[in-house]
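Reading through the structure tokens given below for one structure.
One protein chain is absent from this view; the other protein chains keep their places.
== subunit A ==
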Amino acid sequence: MSAPMGNGGASGALDGDAESADGTAAGVAPGTDVPGAARGTGFSETMLGTLRLDGDRRPRRVRLDLDVVADRVLRVLGTTAARATGRIRIEDWADDRGAEGELEISPLARRRIRYRIRFTAGGRRLLLDGWKSVTPLRPVASMTTLPYTLYEDGARMGTGTLRFPLTTQLVPFLSSFRFPRRARPGALLEPRWKGEAGRTEVWYTTVTDPRTGTGLWLHHELVAPADGSAPYAHGWVALFPADGPVRHARFGPGRWPGERTGFRSDAVTVRPGRLTGSAEDGALAWELTERPLDGPLFTFPRWSWRRPLLPAAQILPAARASYDGTVTVDGTTLSLSGAPGASARIYGHGNARRWAWLHADLGDGDVLEVVAAVSMRPGLRRLPPLVFLRLRRGGRTWPRRPERTAVGWAGAGRFRADVGLPGWSVTGRAGLRRIRVEVHQPAERTLALEYTDPDGSRATCRNSERADAHVLLERWWFGGWRTEAEWRLDGTAHAEVGTR
């Protein structure tokens, strides 16, 4: 990887170029073409009621629990289409946890909140179709009463009414509302560079083949030199076999063709879901498909990616991904099938003065991403490394805000890094948890490469896709620290240390 912080501090100090770049990028289409700007809506709703099947005099009790997701923020004055999943329980008849359907939420424009929920009961595929008919004369009753009809293959089976129980469900309902950012597929892979001089942009992918233990590193880089000369694209591929020396090859530099969906230079491409290319006249060639397994992970604050105020920022379009395909090295083909790894993106002014990076797939869907870097900017270069640590565990990311680990509370309580080789470590505490990350990069499993910044200065990185790591997560509990989780990665951690 290339270091995400260069030519300045990570303290948020504004740089003249950065400000104008931000103005251009955000000013053209705020919140639309900027990845991750648009928000969706999510909420949960529970309704209780009855169903009377045709030909059956007995009303049956019904409970419907729905998780509703919309691709946009709920429009109060307009209409919002949403998807719903959940569980329906019908007394003595059905209990389907796989109920799914759609909602048309239009309380004012159409005065209607319509539910179309499909579910299975007794082996029969049924449709519940009904709507709340909102009227200003009886706002509460009309917003909480859902008369519906039940259909099987378009033929009516029964009718009923569901009601939203205000007394018990209003607070859970209101507190369930979320407005998550909506990820447009592939949006985070699109180039950020808009023609400014003195920028570097990176697409890099690291993979571990679980079958052979081989590590793979694909690095694609666009450099727009600070002197205003033509931008160029280049990169390299490196293979870290379990039983042999590291093999790497460079490609480029080549012309930057102005690709819109990802990276392309001659035969090397990065597109959503696909990575292809070759180097050294085909001595190393790869053809991979990428399947995201998680949402984006913003190692640096999200705002720093949307508005490039920091000298550089790094993100992961998907915190975890799986890779299939082939990598050919000097006539030998390595086949990957469901190999874990991740792609990441960097955009900024250049590399940091000193940095360390770790991507650790902890298993069971958990992942740890760490970047610790020292700024190039005069004055700030004397500060200790700023640490950005993101632990995604059980779908939640800790600490909640990336700034917390980097700057703490005005410097107090920030996470600390001890950067060196062959071992380096990061420690920190946030809330009732503390973490210790120790990384070991044995020299024989490490590749040293030289980076060139847009301003022509150079840095050396030492990268290993077969590093070891030890992660200890502890939680404070009535007077003492108790181990909450501990992971040991033996040759499957992806790490790098950069120096000048």
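By definition in this document, contacts are C-beta pairs under 8 Å (C-beta built on N, C-alpha and C of every residue); 3 or more make two chains touch, one makes a residue touch a chain; residues count from 1.
One rule holds in what follows: contacts and distances are computed from a predicted model.
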Handout entry: Name under which UniProt lists the unshown chain, selected from "Sarcosine oxidase subunit delta", "FAD-binding protein", "Protocatechuate 3,4-dioxygenase subunit alpha" or "tRNA uridine 5-carboxymethylaminomethyl modification enzyme MnmG"
Key = "FAD-binding protein"
Completion exercise
Full-complex touch with the removed chain, picking from A:Arg61, A:Arg124 or A:Arg156, is A:Arg156
Problem - Missing-partner contacts on subunit A, residue numbers - result: 77-79, 106, 109-112, 129-131, 133, 147-149, 156, 159, 161
